[in-house]
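One protein chain is absent from this view; the other protein chains keep their places.
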Amino acid sequence: MTSPATPVRIALVGSGRIGQVHAATVHRSEGAVLQVVADPFIAGAESVVSRFGGRATTDALEAITADDVDAVVVASPTSTHVDLIAACLDAGKPVLCEKPIDLDIARVDGLRARAAAASVPVALGFNRRFDPHFAELHRRVQAGEIGPLEQLTIVSRDPAPAPEDYIKVSGGIFRDMTIHDFDTARWFVPDVVAVTAVGLNQFSDVIAQHDDYDGAVVTLVGAGGQSVTITNSRHCAAGYDQRLEATGPLGTLSVGNVTDTLVRSSTGASGDSGAPFQNFFLERYARAYSAELESFLTAVRGGELTGPGFEDGRAALVLADAAGVSAREGRTVRVDLSA
Amino acid sequence: MTSPATPVRIALVGSGRIGQVHAATVHRSEGAVLQVVADPFIAGAESVVSRFGGRATTDALEAITADDVDAVVVASPTSTHVDLIAACLDAGKPVLCEKPIDLDIARVDGLRARAAAASVPVALGFNRRFDPHFAELHRRVQAGEIGPLEQLTIVSRDPAPAPEDYIKVSGGIFRDMTIHDFDTARWFVPDVVAVTAVGLNQFSDVIAQHDDYDGAVVTLVGAGGQSVTITNSRHCAAGYDQRLEATGPLGTLSVGNVTDTLVRSSTGASGDSGAPFQNFFLERYARAYSAELESFLTAVRGGELTGPGFEDGRAALVLADAAGVSAREGRTVRVDLSA
Amino acid sequence: MTSPATPVRIALVGSGRIGQVHAATVHRSEGAVLQVVADPFIAGAESVVSRFGGRATTDALEAITADDVDAVVVASPTSTHVDLIAACLDAGKPVLCEKPIDLDIARVDGLRARAAAASVPVALGFNRRFDPHFAELHRRVQAGEIGPLEQLTIVSRDPAPAPEDYIKVSGGIFRDMTIHDFDTARWFVPDVVAVTAVGLNQFSDVIAQHDDYDGAVVTLVGAGGQSVTITNSRHCAAGYDQRLEATGPLGTLSVGNVTDTLVRSSTGASGDSGAPFQNFFLERYARAYSAELESFLTAVRGGELTGPGFEDGRAALVLADAAGVSAREGRTVRVDLSA
Partner (left out) sequence: MTSPATPVRIALVGSGRIGQVHAATVHRSEGAVLQVVADPFIAGAESVVSRFGGRATTDALEAITADDVDAVVVASPTSTHVDLIAACLDAGKPVLCEKPIDLDIARVDGLRARAAAASVPVALGFNRRFDPHFAELHRRVQAGEIGPLEQLTIVSRDPAPAPEDYIKVSGGIFRDMTIHDFDTARWFVPDVVAVTAVGLNQFSDVIAQHDDYDGAVVTLVGAGGQSVTITNSRHCAAGYDQRLEATGPLGTLSVGNVTDTLVRSSTGASGDSGAPFQNFFLERYARAYSAELESFLTAVRGGELTGPGFEDGRAALVLADAAGVSAREGRTVRVDLSA
């Protein structure tokens, strides 16, 4: 659509926290320019354009269909994602949509055939696939360094629970938080066939009151017999705990937590002490957002969409729903992601 | 029974690999002396006494009941454990028995009442409770350093599968290998109420042919809502992978793998590289066997039995059986360890 | 001179490797714009402006004095630095000059009074002060975390020797390589009073033929009795070895080497292995160049020059010369940096 020399003109829908991250990322990119920012809360859109360029509008549809817009980044509330993706497909505009596609698999399935038939890329914002450390681990697994993957271990703990207002509408831990880990799992083991989940209520009465879990342990099994173990918690004293470990017959590859500084100390209390983990996803995945955008831009320019797409977004939701059933009913749930 | 100044006179039943470990441990202890070694394979017993002292016999009962024997260490095949413990109880001799008590819960339960009523200590050889690193982690959890325990993660991978002859009679991965992890779990969370297990067949046709798993992921839940996740494999490229991690609201405590040497290297291939893990349990738990014996000797001399006892051996087997059911039937199995 | 909202217009003198780094850094900065690039090799200048903007010229003086230039970055050969700084002072233009000021202390001293009297900032490009990890260590030492600094240890090894053509004109290891470490030393211990240096010829006949050392160990002593130990080598198998360690009565703070990826592996050969060190200064100090520019821009806008200035550049050269005398004559050389 555009040559490398011509920056891709981006319409950003949503100017909240994650929208601002995307705006800054577009601004820093040599291959993209922020053309328009849409938000019904116009002051938010205006604040973003004052920092990163472009024009502000309250009308997402106008932004998506504008002639001077080449591609769309959707960072609005989850409930709007399906309609906005549909509008992008209508307008023939490539779209990078934040996860999840929707909390309701029926709505996702309603869009599925059109997404599959689309002539433009539909990219899903699963940021972890773009983290340089996780991506390097993935590359080395794919290269055969550990032989065929046997066991994958994902630890993901948030630093602190979201506010109650968010918990209420989050769709529950599996669809809101574990969904990232389901996608990470499928990055390594696309063909998950069984989901066994245990939901935990360990510390938060508020979360329990909303019939949600504040922690979880999920075991997936792949068609090839691989296991994936996911450990989640809604809190973690040392920060955002994000670890990945892949084991095969030839060895194990792992990525531990990231700290802002490499300074270590030795004192009477500890012979070797490092910094806390980076606080949360904005810090931990800062570099991932750039890589995610660049990957999308490659697809916009006609290259292959190598990152997660609509089907990946759907599959993660299917696994999340299966985990919910498994945890509630105390049984392994078998899934067929190709169905 | 004996004063600290008088070494406890030990009868050792079994002179195989683990029996030799116990013989050497007794020899090194200032508080014990090897009095007699019993093995139907008399050459084995004779070899042990030639190195570590005492007399050899083919008759375990004679050894247990001998007047010059104060306490018994049972390191014979699993199938003999129940009868030998019973003989020790008959003789009023304290006994330290290797795990497991038996592969058949019915046989264990047949001895349960007598063990509970015994006037002498019955100690079970779950070596991990005596590893100084794991024990220090446990001590710090008990001391409240991380607040109430929420999530415990156990990784346990053998360096390589046992020979087929052993696999056949092992009782299966849960009763043979995971049983250690079940005991470790109960060390932190005694009152396990639910077991969810996934059995894996990832690499060994031999193991699969014996209807056994070569890997497993087990999730336990405690009465207090704590989770314990156990990851097992029958092989591991870097050695005997033995890790433990405990998380609570105030932080995480962990113990990684142990290496023989602390030498690290930096080269063109790696900026920081350490030794492989210690190879297997004889190396990894060498120090644990000494602590296990000293703990037993304290109980023999009338002190409290602080290590695992008969009920712990039984509980681990109950969890192993529950895991087998869970894996086969694809459902969470609830257990009542007090029943 | 300029408001935060108005980017500082930069003239860059020199379009070689380090000049290109500065050009890219200016391009990425929100507070600066590349206005002109001067290089007698015009194709080099043109290549830089084609990527990062501005106009190209062969005439450094024209660039420095141009009305549309607010500040100057000097990245030309060392021998031109003194004249270019002088030209900037004549033109009343703030200047950020790559290290060293010159290889000849007499030429540096010839400019010293004018630099001291200058109304514009003269910043020296000692990149390590701007490395976020080293800067954090420095901040924590200044904050008193380890009490008064007693011993500072600097390890600095290049991945491989420079080509012979460079070695010939480098001024020798102390003025070319250790000069960075002398500045790092003075960042922590400004008032060095004694220099004891040992020059080494360990592996390079080429370097020895030019009467230069391929390694060195230098011990500095500060007026407060602090020691600084610098270990240098012109080669290192694992990459660019850059470490810093500060010890005081309350503890030690250290920064180890940086790797591109956090992926670690365990295999039969190593239980824990990480990536090689980042290759060389362009990678290792990539973030430092940005911080260095931002610090300079703050001073250009009228803020304090918090980074190294002319006197720091001179002091490092004085220490380098003293190290040369010490190594040749086998004696401690006392210095007075305030003289």
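Should a chain be cited, it is by its letter among A, B and C, assigned in written order, with residues numbered from 1 in that chain.
Note that contacts are C-beta pairs under 8 Å (C-beta built on N, C-alpha and C of every residue); 3 or more make two chains touch, one makes a residue touch a chain.
As the structure is a prediction and not an experimental result, all values here were calculated from the model.
Trainee: Touch as defined at the start, partner being the missing chain; which of C:153, C:261 or C:279 qualifies?
Mentor: The single option touching the absent chain is C:153.
Trainee: Which residue among B:16, B:161 or B:251 touches the omitted chain?
Mentor: In the full complex, the listed residue that touches the missing chain is B:251.
Trainee: From the listed residues C:61, C:237 or C:325, report the one that touches the chain absent from this view.
Mentor: Hidden-chain contact among the options goes to C:237.
Trainee: At which residues does chain C meet the chain that is not included here?
Mentor: 146, 150-151, 153, 155, 157, 194, 196, 198, 200-203, 215, 217, 219, 221, 225-227, 229, 231, 233, 235-238, 241, 247, 249-252, 330-332
Trainee: Please give every residue of chain A in contact with the chain that is not shown.
Mentor: 237-239, 241, 257, 259, 266-277
Trainee: What does the interface between chain B and the hidden chain look like in terms of residue numbers?
Mentor: Contact residues on chain B toward the absent chain are 28, 132-133, 136-137, 140, 145-146, 250-256, 258, 261-268.
Convention: only the chains that are shown with their structure count from here on.
Trainee: To the nearest 5 degrees, please report the angle of the rotation taking chain A's Cα atoms onto chain B.
Mentor: Fitting chain A to chain B on C-alpha atoms yields 180 degrees.
Trainee: Report the chain ID whose CA centroid sits closest to the centroid of the full protein CA set.
Mentor: Chain A is the most central one.
Trainee: Same or different for chain A and chain C, where same means more than half of the interface numbers show up on both copies?
Mentor: same
Trainee: With chain centres defined as C-alpha means, what is the inter-centre distance between chain B and chain C in Å?
Mentor: Spacing between the chain centres: roughly 58 Å.
Trainee: Can you give the whole-Å distance between the Cα centres of chain A and chain B?
Mentor: 42
Trainee: For chain A versus chain C, what separation do you get between their C-alpha means, in angstrom?
Mentor: Distance between chain centres: 40 Å.
Trainee: Residues of chain B touching 2+ other chains?
Mentor: 237-238, 241
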